[in-house]
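Of the protein chains in this complex, all but one are displayed in their positions.
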Amino acid sequence: MTTTEQPRTSPEICGLGHSPRRIEDDRFIQGAGHYVDDIVLPGMLHMAILRSPVPHARIVSIDTSEATALPGVVAVVTGELMAQHNLAWMPTMSGDTQAVLATDKVRFQGQEVAAVIADTVYTAWDALELIDVDYEELPVLVDPRKSLEPDAVLIRDDKEGQTDNQCYHWESGDKGTTDRAFAEADRVVTLDTHYPRSHPAPLETCGCVADIDPATGHANIYMTSQAPHAHRTVFALVAGLPEEKIRIISPDIGGGFGNKVPVYPGYVVATAASLLLGHPVKWVESRSENLISTGFARDYHMHGELALRGDGRILGLRVNLISDNGAFFSDAQPTKFKAGLFHIVTGSYDYTAAHVVADGAYTNKAPGGVAYRCSFRVTEASYLIERLMESAALELDIDPAELRRRNFIKSEQFPYASPTGFVYDSGEYERALDVALDQVGYDDLRREQRERRDRGDETLLGIGIASFTEVVGAGNSRDFDILGLKMFDSAELRVHPTGKAILKLGVKSQGQGHETTYPQIVAEELGIPASHIRVEEGDTDTTPYGLGTYASRSTPVAGAATAMVARKLREKGRKIAAHLLEASEEDLDWEPGRFFVKGAKERGVTIQDVAFAAYTNFPEGMEPGFEGVHYYDPPNMTYPFGSYVAVVEVDTGTGKWRVRRMVAVDDCGVRINPMIVEGQIHGGLAEGFAMSNMQFITFDDSGNCIGSNFMDYLIPTAYETPRFELGATVTPSPHHPIGAKGVGESATVGSPAAYVNAVIDALSHLGVRNIDMPVLPHRVWQAIQEAKH
Amino acid sequence: MEITMTVNGVAHKDDVEPRVLLADYLRTRLGLTGTHIGCDTTSCGVCTVLMDGTPVKSCTVFAVQADDTEITTVEGLKSADGLHPIQKAFKQEHGLQCGFCTPAMMLVGKALIEQNPDPDEDEVRWAISGNLCRCTGYVNIVKAIRAAAAESRGTADEGPALVDLTNEPSPTVSAPVG
Partner (left out) sequence: MYPPKFDYAAPRSLDEALGLLSDRGEDVKVLAGGQSLIPMMKLRLASPAMLIDINRLPGLSEIAESDGYLRLGALVRHNDVGNSDLVSRRNPTMAAAAPWIADPIVRNRGTVCGALAHADPLGDWASVMLACDAEVVATSASGQRTIPMRDFITDVFTTALREDELLTEVRVPVSGSRTGGDYQTLERKVGDYATAAVATRLDLDEDGRIVGAGIALTSVCSINTKVTEAEALLIGQQPSTELFVEAAEIAARTATPQDDVRGPAEYKRDVVRVFTRRGLATSLELAQAG
């Protein structure tokens, strides 16, 4: 039954299924990547930001005189100055407002209070120490459950009509049918868990160089942007600049993972400063600033209940959650979906009743709620259902693999309408699980687990499963928009007379290898060798509009647009070929790279001949040239899935655990470049491990951020990171032009539950049922102690 | 303060403020922007360069301390003979994604191979544990460094080994679904 996907094109053409080495690597391996901080412009000034040391306080006064007097300082900008230009506040991508520089209050530790612009970055930092701010401290709220209490101090007193700290209420599914399902259940399994606050922390921090030409008013803004076009529009709305004069250039990006989706105050202040001073202004955050102030992720307090029959069949799911959105609701959620796509929480399982209630809370913590390597809260959802499955297996004493098998949506049930309104496109859930269990040697591991327990080993073995389903590739335009901008994407393809081409996209790679994979799609559709196609992204002046790269949407949306524009050109090419071959279009056949006369294979023309003819010898009346553009509005989302099995060893003496094996079987539909797909999965598995094992941001009761640098915000090294064993199944998306589903985030979404389930599995005989992430050694130790008593 | 530093074989004489960090000197004064900066606490290692052959975090060395030393940055890996084996191996094995950690990883890999021509997986993972990567999960970085080691040994005795494609994509199971 196992077959390797056979590419349809030759290695020279290099279409889908080939793994050519990456084009972009040539510059990166020579240190010739071009990141924002590498940009130097004549007359460029440097900006540094003063941030609030306290989490909640009224600003009594700001004295900038000493800082202004320091030699080398060009300007000190405060909220008051920004307010004079109507720029003290800006809209967020979720339709809230956010302070650019604080005027009235500071609402989280690390909030932007003032900025210094100076001749060198050293001087700018020196001057920060000379600014004197007088704060009158206010009560601090760091727990969203407390901030939703009726007498809690009001955080967003800036918002008209806001009388409490609730930032949204949102429901999905049906309460009535769910209540009935629970009434019929033999067993109800519950789980309370906190998905901790995390931060994408790409190794390159955020920053920009704003360069506004004082003579023409043209704004060139180089910035770390995963969504340059959307950012251009936001800039036009915030700054009131005419959109045609704004050019956002997103150069090479040193990792994004959602961190570079929002618009940050620093970008706005640097742009305003450049406008006021007539010089380019560079702002690049430090790591501490990145971690304390820019888009965090997760921070969901979830209560889940699963209604089950005695035989393990699920009848219904109920979820109540509180999301901590920090001081400003600056997620980038689609307008209709305040908790993103969390309602995918019903998972890979077949049942008809589900009800989700979500409440968002303002707290005195950094704003964000970004989709960190995640499609709008799918990560939290997947974690909850897969952890609930583990709890249910333990409560019902059914093997966790078997419990999943009994509940999987069967392959013949697709397209499958979920109780919260999704229509899953395709899936083969049981097969993915079987492949994974087979690869890991499940039965032998269970035997070893029993033996260790019987021997009383200090080191215990645990096996954890997660069979996740994701939903990625927003939108369709009916349901999905950000700030009203519909979530389509685009591709423009220009084939030059010599048959070489340039492909321009509205998305933006941050390491995913777009310069290599998108040419493969064109190669597949048009037969032009992938190596003859150059990709351009990230410059809003030269690329067509798109919503950007996050939420695994590039391949499902821009990838589809690429296939469609190539098909458009193939149709035009057919007409040209017919003209060249003096045959009718219907008499032509196509093989990759070549049209030929049916039944006379030797009578043909290559796509290169066709391209040349499009400029030199086209049929009369035909529009000359060989280029096209396609805006793709997906009919549905895509639903990647997979099964992961983690095997861990837990040292009961110290609570420390290590991953012995991690088998990941992913199905992302058709794989454009299997090498790159696997690279994406490796990265996601590592970040999933990070979240489950060590990586989180927490706050003390006074609102101090713990996790504000890489000594406290822990990122695993090669030494701790597990070794991964990958497998794959291929179940194409039926509605996507090339059957691809998107893969950049599957492993971050699916793997945390597998790791945590494995630790719980190791300790389950002691009665341990839950440990919240990150599963730090002391938490394991505490769970063991509590189970003993 | 006056300093003289040989960077990638070229001598530079300069007058620098003592507080200028080596990373900053290389990037802004010499324009060698392949050396990156990723943290404030000497944790991430993306700033790693070789100082007299030894990997150091250039964000935690003052430029004045590098007076009279030989510095190698990523820009110095390529020679008249073309790309260094470690560069070829990173591309071959897909050892990079966003490329931000890559210069440092390659320099650490090079230094490791010079000390230990045949490092096993554990040794490579240990050697790069002062350098973070957020993209690759380290899998292919380890493969790349080992492939470069094999290549370096190969040029000496066994013939070129770089096309050891251990990252052939995993076998897949296909089923068309309607």
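Letters A and B name the chains as they come in the text, with residue numbers starting at 1 for each one.
The rule we apply is simple: a contact is a pair of C-beta atoms (placed from the backbone, for glycine too) under 8 Å apart; a residue touches a chain by one contact, two chains touch by 3 or more.
These numbers were taken from a predicted model, which means no experiment stands behind them.
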| item | value |
| --- | --- |
| Touching the absent chain when the full complex is considered, from B:M5, B:I71, B:V108 or B:C133 | B:V108 |
| Option from B:H36, B:K57, B:K110 or B:K143 whose C-beta touches the chain left out | B:K57 |
| Hidden partner interface residues of chain B, rising order | 1, 17-19, 21, 24, 40-43, 45, 48, 54-57, 59-62, 64-65, 67, 108, 126-131 |
| Where the unshown chain meets chain A, residue by residue | 121-122, 125-126, 129, 286, 288, 653-656, 694, 698, 706, 711-712, 714-717, 719-720, 776-778, 781-782 |
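Operating definition for what follows: only the chains that are shown with their structure count from here on.
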| item | value |
| --- | --- |
| Distance between the centres, which are taken as Cα means, of chain B and chain A, whole angstrom | 28 |
| Contacting residues of chain B [partner chain A, same complex] | 17, 19-20, 27-28, 31-41, 43-44, 46, 73-75, 77-78, 83, 87, 90-92, 94, 96-103, 106, 121, 124-126, 128-142, 167-178 |
| Residues on chain A engaged by chain B in the complex (per definition of touch) | 1-5, 19, 21-22, 24-35, 37-38, 40, 122, 201-205, 252-255, 257, 286-288, 411, 414, 426-428, 431, 435, 510-513, 671, 674-679, 682-687, 709-711, 715, 717-719, 721, 723-724, 726-732, 734 |
